[in-house]
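Only one protein chain is missing from this complex, and each of the others stays in its spot.
Let's look at chain A:
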Amino acid sequence: MTIVAHQKAAKPLRKRIADASEPYLYSAPALILIVTVMLVPLVLGISYAFRDIQLLNPFSGGFIGLDHFRALSEDQAFFRALRNTLWWTGASVFLQFFFGLILALLLDKPFAGRGLAQALVFLPWAVPSFLAGLNWAWLFNPVIGPLPHWMYALGIMDAPNNILSDPHLAMWGPIVANVWWGIPFFAITLLAALQAIPRDLYEAASIDGAGPVQRFLSITLPFLAPTIAITILLRTVWISNFADLIVVMTNGGPADRTQIVASYIFTQAFKRLDFGYASAIALVLLVLLLAYSMLIVVLRQTLLNKG
């Protein structure tokens, strides 16, 4: 023991520095990139929220304090976007989780051709989001898509119209596309968690006479709970920031009925080139999402402490 310690101390200084710096050398390239391309812009973005930054106006750039936030508090379009975000995120996450969990349970059972089935049902995840959006927009279009005609034939709709142009139904378009696209994500993570559950637990339970429902409630669900909590948290944050499908399918319309906060930010930055106001909205969204994440983490902690 002492000999080893002695040898360690006797290593030349240069070697010791080289050893200590080795992990930093491995991670430095990635870190430098992340800091310059993500962290610096993040700080800049926060500062833009308090400045007047319009791309086409060379006289802009001055600090204006809380003006953007004052304007925001009176911006009806923003509050509508906030309500739409709740609806969009809640419905998408719930349906993705529900169908994803069922799929994961189905795939957890071994059967012939499971590999192929798995590859096929996970395929929507590989479809680029813009293409998924366009694809569903086309499916909802009565001119070339079958969905309006099917819904008409089933009596769900009075006439084969495009739901994307109906202010009351339009939000369902992007939600359906999002659910289709996002089921694989939940299924993949939940399947991975399912496969990590020790099989002998199930055997022991069935020897003790537990039925399938009982086994699911007392073994599967508790084992999955941490994964479910973390994936739902991540997905909620991610989906409320996810503007692609809406930008592609409806561009916020008709009459702003599908405008969510993320797409509203994009409209402000991209179409009006008002970067200051866009950053102010983004900052509000960031604070709301942080508050939500904290709430979930605290809730999970109290639940864990109780149990």
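Following the convention adopted for this analysis, contacts are C-beta pairs under 8 Å (C-beta built on N, C-alpha and C of every residue); 3 or more make two chains touch, one makes a residue touch a chain; residues count from 1.
Rule of thumb we're sticking to: contacts and distances are computed from a predicted model.
You can't see one chain of this complex, but its UniProt record names it "Carbohydrate ABC transporter permease", from the set "Sulfate adenylyltransferase subunit 2", "Sigma-70 family RNA polymerase sigma factor", "Carbohydrate ABC transporter permease" or "Acyl-CoA dehydrogenase family protein".
Only one residue in the set A:Ile17, A:Leu66, A:Ala119 or A:Ile156 touches the chain that does not appear here, and it is A:Ala119.
Within the whole complex, the absent chain has one touching residue among A:Ala71, A:Leu86, A:Leu131 or A:Leu304, and that is A:Leu131. Of the listed residues A:Ala192, A:Leu221 or A:Leu299, the one in contact with the hidden chain in the full complex is A:Ala192. Within the complete assembly, residues 20, 22-24, 26-27, 29-31, 33-42, 44-45, 48, 53, 55, 102-103, 106-107, 109, 111, 115, 117-132, 134-136, 138-139, 143-146, 149, 180, 183-184, 188-189, 191-193, 195-196, 227, 234, 237, 240-241, 243-244, 247-248, 262, 265-266, 269-270, 275, 278-279, 282-283, 285-286, 289-290, 293 of chain A touch the chain that is not shown.
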